[in-house]
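Only one protein chain is missing from this complex, and each of the others stays in its spot.
Let's look at chain A:
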Amino acid sequence: MSEDRPVGIVLVSHSAQVAASVAELAKGLAGGASAVPVAPAGGTEGGGLGTSAELISAAAASVDRGAGVAVLTDLGSAVLTVKALLAEGDELPEGTRLVDAPFVEGAVAAVVTAAAGADLDAVEAAAAEAYGYRKV
């Protein structure tokens, strides 16, 4: 970890409730993860289902401590909006990365790993690894 600064985590879902609940779940399961900044960016600004570029930018800015920001998304427009914002260049903090991971499992893995003091590469790897865990 660079000078004890934690990686920030942003959770983007089509639903405000899903994003907020997954954030709560991940922090809860990570135990002493209070030091890890986690921000949900769910739904549209009007409270409907969808994706808001403004909410994503604000969430990423709010969790940026200078060690990078890992963004996890659910599907469709959430993925495309984050990719488009990254392509813009100046809409998200430097060191922001879209992490290819399952939403719930990846969020838990990311927060736990960040809480252990890992850097952005390790957080990304842990979240992506959640794809490899088969349930049956």
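Here is the rule we go by: contacts are C-beta pairs under 8 Å (C-beta built on N, C-alpha and C of every residue); 3 or more make two chains touch, one makes a residue touch a chain; residues count from 1.
Please note the rule applied: contacts and distances are computed from a predicted model.
Within the choices "DoxX family membrane protein", "Dihydroxyacetone kinase subunit L", "Tll0287-like domain-containing protein" or "NADH dehydrogenase (Quinone)", the name that UniProt assigns to the complex's undisplayed chain is "Dihydroxyacetone kinase subunit L".
Considering A:V22, A:A53 or A:A118, the position touching the chain not shown turns out to be A:A53 (whole complex). Residue positions on chain A in contact with the hidden chain: 44, 48, 50-54, 76-77, 80-81, 83-85, 87-88, in rising order.
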